[in-house]
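Only a single protein chain was left out; the remaining protein chains are all shown in position.
For subunit A:
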Amino acid sequence: MELLLVILVGAFYSAGIYMMFRRSMVKLLLGLLLLGNGANILIFLIGGITKGKAPIIKPQNTEFLEVYADPVPQALILTAIVISFALTAFAIVLLKRVYTTTGSDDLDSLNIQDLDI
């Protein structure tokens, strides 16, 4: 499974970067989200994946008696997901506002060229 996830990480990064190269603002945002997903999977993978066992202590025990999934990457990813949502929400609204103001989704149309050098 690790090998599949490695490929998936690569695919996320490739697609994310590719989308960020595009001129459309929405695509830029989508690219950012894909990149974020890729990073999450990467952290998850590096922490070592363990099938099926959540890092939750059984109700009757006070400590782990069997193998458990690594909790640290999970905590990190959880934070990342939530933060990226804040970013996404703000960006979406901003995009909408830019679109209603300028009537364009094209990043280049927002450029103001330096006129006199």
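We take it that contacts are C-beta pairs under 8 Å (C-beta built on N, C-alpha and C of every residue); 3 or more make two chains touch, one makes a residue touch a chain; residues count from 1.
Here is the rule we use: contacts and distances are computed from a predicted model.
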Protein that the absent chain corresponds to, by UniProt name, given "ATP-binding cassette domain-containing protein", "sn-glycerol-3-phosphate transport system permease protein UgpA", "3-methyl-2-oxobutanoate dehydrogenase subunit VorB" or "Multicomponent Na+:H+ antiporter subunit A": "Multicomponent Na+:H+ antiporter subunit A"
Subunit A residues that touch the omitted chain in the full complex: 1-24, 26-28, 30, 33-34, 37-38, 40-42, 44-59, 62-64, 68-72, 74-75, 77-79, 81-90, 92-97, 99-103, 105-108, 111, 113-114, 117
